[in-house]
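This report concerns only the one structure given below.
Every protein chain of the complex appears in place save one, which is left out.
Going by the order they are written in, the chains are A, B and C; count residues from 1 in each one.
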Amino acid sequence: MVAESNTEDKGFGGIDQAFHDEVAQFVSANLPADIARKVDINAPLNKDDYVRWHKILHSKGWAAPSWPVEYGGTDWSLEQRLAFEEICAEHSAPRLPQFGVGMLGPILISRGTDEQRKRYLPKILSAEEWWCQGYSEPGAGSDLASLKTRAVREGDEYVVTGSKIWTTYAHYADRMFALVRTDSSGRKQQGITFLLLDMRSPGVSVRPITGINGQHVVNEVFFDNVRVPAKDRVGEEGEGWAVAKALLGHERTGIARVGFCKKQFALLTQISSRLDITGKRLLDDPVFAQKLAALSADIEILEWTNLRVLEAVANNRGNGSEASVLKVIATETQQRITELLFEAAGPASLDLAAADGPLPEEDSAYVSSFYFDWRKASIYGGSNEIQRNIISKTVLKD
Amino acid sequence: MVAESNTEDKGFGGIDQAFHDEVAQFVSANLPADIARKVDINAPLNKDDYVRWHKILHSKGWAAPSWPVEYGGTDWSLEQRLAFEEICAEHSAPRLPQFGVGMLGPILISRGTDEQRKRYLPKILSAEEWWCQGYSEPGAGSDLASLKTRAVREGDEYVVTGSKIWTTYAHYADRMFALVRTDSSGRKQQGITFLLLDMRSPGVSVRPITGINGQHVVNEVFFDNVRVPAKDRVGEEGEGWAVAKALLGHERTGIARVGFCKKQFALLTQISSRLDITGKRLLDDPVFAQKLAALSADIEILEWTNLRVLEAVANNRGNGSEASVLKVIATETQQRITELLFEAAGPASLDLAAADGPLPEEDSAYVSSFYFDWRKASIYGGSNEIQRNIISKTVLKD
Amino acid sequence: MQLSYKDEEMMLADQARRYLQTEYSFERRRTRQADGGHDPKVWRSFAEFGWLGLAFANDYGGIGLGAVSILALAEEMGRALVLEPFLEAVIEAGTLIETGAAPEHAAALIKPIIAGDSIVLLAHTEADARFHPHHVEASATEKGGSIRLSGRKNRIAHAQIADTFIVSARETGGPRDAQGISLFVVPSDRVTIVNPATPLIDGTWASDLVLDGVDIPVSARIGAAGAAAPILEAARHRAILGMLGMSVGSMTALVEQTGQYLKTREQFGQPLSEFQILRHKLADMAIWTERARSAAWLAANALAGVSNTQHTRRSIAVAKAECAVAGRMVGQTAVQLHGGIGTTEELEVGHYFRSLESMGVRLGDRTYHLAEIAGKLGTT
Partner (left out) sequence: MQLSYKDEEMMLADQARRYLQTEYSFERRRTRQADGGHDPKVWRSFAEFGWLGLAFANDYGGIGLGAVSILALAEEMGRALVLEPFLEAVIEAGTLIETGAAPEHAAALIKPIIAGDSIVLLAHTEADARFHPHHVEASATEKGGSIRLSGRKNRIAHAQIADTFIVSARETGGPRDAQGISLFVVPSDRVTIVNPATPLIDGTWASDLVLDGVDIPVSARIGAAGAAAPILEAARHRAILGMLGMSVGSMTALVEQTGQYLKTREQFGQPLSEFQILRHKLADMAIWTERARSAAWLAANALAGVSNTQHTRRSIAVAKAECAVAGRMVGQTAVQLHGGIGTTEELEVGHYFRSLESMGVRLGDRTYHLAEIAGKLGTT
């Protein structure tokens, strides 16, 4: 839906240099150095970091490139939007959480009411309101549709009871868009409703979940008779699954993260370029260099797979499993990067960087934190096992 | 059964030097050079090669080490028998087909009649009669018990109709031991009978199957009303599955093939030691050397896993999946060896050695033949997928 | 940047697929393989379809299509496991001639190639070269207006059917110097062909060639004396592109055939396609195939675009390294999923596997190309 809303140039003829330069120059000139350094070494970013960078992009009109111009978006082609993301990543800009701009925005634009659009879109664009996503539930794993959080209609309100888990940045969020069950009589995909709720409503509580690397990013969120106005329902009651799914199938520019991978490769090169006491660099060790070569080839294959997939989807030539293929290739490449960073750091990989406090000076300070954390990449967003199920279904056409 | 028949030394305290030297010296002194050369470069051996070496071992009393002394075996411990196999392999002796000595012999010794033992064992020992194994059937794959070849009792005979596939060296064989179905009313493991049949009986025909490497080793065997005397049945009618299975569970010294792996590693070292025009050896290339190092570590891990498994089984401490673990580790190591041989050979890996004709001179002549052929190692004898099924069952205790 | 076939390339591929499906069935291929792979009737059809002139400039009577068209046609040839020397005698030798030879010389050589009347092969590799692109010990000595060639060429595929060889020989320098190599056009009857029918793993035959002091005129030289390295590189790059296309075609066929097999074959009372572990291995085959396809397009774009030697070299190395491992994984897995029957010569699977491994090795294996990339880390 979104991906196809303004893709005039479907040929992927290459980004013109002027566009590339404008983005690169803007990022270089305006990205705060402290944020860039955190990004460079994979240090955790806090809400203030994200909001600062979001507002800088907003000042330039680039906070929501995928939105139609009338809502504050751009008229960029899919190719330009992809290039924008990649250039930002390559120039050390943080990847902004996509719950508002990337996920809820397009949903409201295509399925929301005028009132909802007026109420919510401007504050997403300006970063005044931070959104989180309430899909996953404890015990559901990859079986998203098995959700149990219940919403009971009472007059003009829904009363929500249950819990969500793996809620990224729920502790930063002002609001949540959530899938809740309004009917449990039919198939599990039926009877699901899409609600927008206020995180400060009575009955909402947030429990932090500490990651394997000691950092706090995700949360469990509990709802105890939380009242949500019925006007904050998106789509009809019972059609929440379709609302959520329409988005899942179309937002593909964020899967591969090629710019991010290139950035990581640059960090890897930097860490491997340190001279040791004998005047040698790890980079010059033939065995390590061969691993780097294989990894750089992997990243290039990822880049071209990404281009091919986006072009195929833009031209409606997909077979339906492209996103799955891309997700597997991307996450395996990213995880391989984290492994090689871990190896390059040598004994420094034994350090577990603190979740807060002053930023360490060493380039390798966060390699182990990143390595451990990134195991999630093959679990979240549909585990790689689920992706392979999908791919095999397509090959077998069953 | 067999493995435990004469294992006095279950402690695996190490083979005494005298035994080691005796075996090594005998092999070195008596193994025909032409056979050794074939073994060294993985060239195909023909029946004459096998029979010659078998007879040489027989002359020394070593043709069937695992048999009890009264039948012409040895009083060696399990450890000695293992060492014997490994020393033979390391000294370029061929691994003799095990259908007679390794498989049928033990079955007859434990389950045969006196008459059967008298009739068949001596000729197995002397290599006068060559046996093949009729277990697998077309369409059965890893589901061995689903066999369909039928045997109908008529007076003192069974009349056998059906076919067997993947029959190794059926074209060399005088006789076959086969599993046939005498009753199809019960569970598929029931109603199976174990018969000994003459490959020259009317109604037996053999169709060669050419392997992926162009060589002829396995066959399809057809039975068209083949008459087998009832006295050539081993065990009771309908108990053939138990007869076959008793053996499968106990013959473990042949799975790992550590000596064979070491021999292959020696070939790999030899091929990698060729000086190129710049005076360098592939062996000295750091990237290749690292691969060799990893492989040599793998072989050592295989060796110790083999020792541990045999010791555990000898002392009845197994959990039942040892043979499966060993099979996976062994075949994956062997296949990795074939891959590295293929790589070491460089452009010479493009040559497909002829299945017959004069022996090529180059050490690398058979690397591609061996590489392609050895894919079978993870398929035959219960595919590695089946082995992992078994292992997971044990871990999950279900 | 081009990321998928255009209509005209699809038409070319469709034409090739239709022809090959009927005329190049597995059974017919088996018959041809017994003769070393070349069937003059098939070759004649290739000429009639215009495939032999596909990549040559209009000036020489060719169609003048570029890298993507080569990819499209090669993919179909890989799908059908074509044994004909299309890459060697058209793409590789053709590029050598068109890039290196003076126009008149080129025209004289190219026209019979396009017509299907002449099979020209590069005779470059030598026994001790491993994958070194400049390894040439064969010598070319100029004396009194003629050149004497001496040396030995190794494992030249299809040599038994060539009428002409383009022989690399060294005029100056040491055995692995880039400088000093020249190319010479030599009629096949001036060369001694050793072992004329040595089977290769891809089902074709190869031979060694002996040049035992062969005198040829100076006019037989292609390009300037001692300057053949860039010409050889251009031809190598295009031959690799063709191999990438063939590899992708073979992998695509293997994924399809393996999927079909899993659906058809039953075990333990259900189709193999119901076993999740087998489904996931099939998914892995599909993923590797998509990776290889990306590699092929990467290479095609590098060769189609503005020439940038460093960028092109890296792109080719990345693509070739990727295709080698992808082909291996797809081939090995296809055999494994087919079980016993996959290990025989009776099924196509094993032939695809062997052919993929062959293309993984020819013109440099994965290790070689990774070393190429490693040697230039940080320079692009």
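Methods note: a contact is a pair of C-beta atoms (placed from the backbone, for glycine too) under 8 Å apart; a residue touches a chain by one contact, two chains touch by 3 or more.
Keep in mind that this is a model prediction, so the values were computed, not measured.
Interface note: of B:V160, B:I329, B:L350 or B:V367, the residue touching the hidden chain in the full complex is B:I329.
In the complete assembly, the contact with the undisplayed chain comes from B:E311, out of B:E22, B:E311 or B:E339.
Considering the whole complex, the residue from C:K111, C:R152 or C:H280 that touches the absent chain is C:H280. Residues of chain C in contact with the chain left out of this view: 275-277, 280.
For chain B, the residues in touch with the chain missing from this view are 11-14, 269, 283, 286, 289-290, 292-294, 296-297, 300-301, 304-305, 307-308, 311-312, 315, 317, 321, 325, 328-329, 385, 387-389, 391-392, 394-398. Interface residues of chain A with the unshown chain, by the touch rule above, are 136, 139-143, 146, 165-166, 209-212, 214, 218, 276-278, 287-288, 342-343, 346-347, 349-352, 354, 368, 371-373, 375-376, 378-380, 383-385, 388.
FYI, only the chains that are shown with their structure count from here on.
Using CA-based centroids throughout, the chain positioned farthest away from chain B is A.
Annotation: 53 Å between the Cα-based centres of chain A and chain B. Separating the CA-averaged centres of chain B and chain C is a span of 39 Å. Counting partners per residue, chain B has 287 as the residues that reach two or more other chains. For chain C, residues touching at least two other chains, in rising order: 367, 371.
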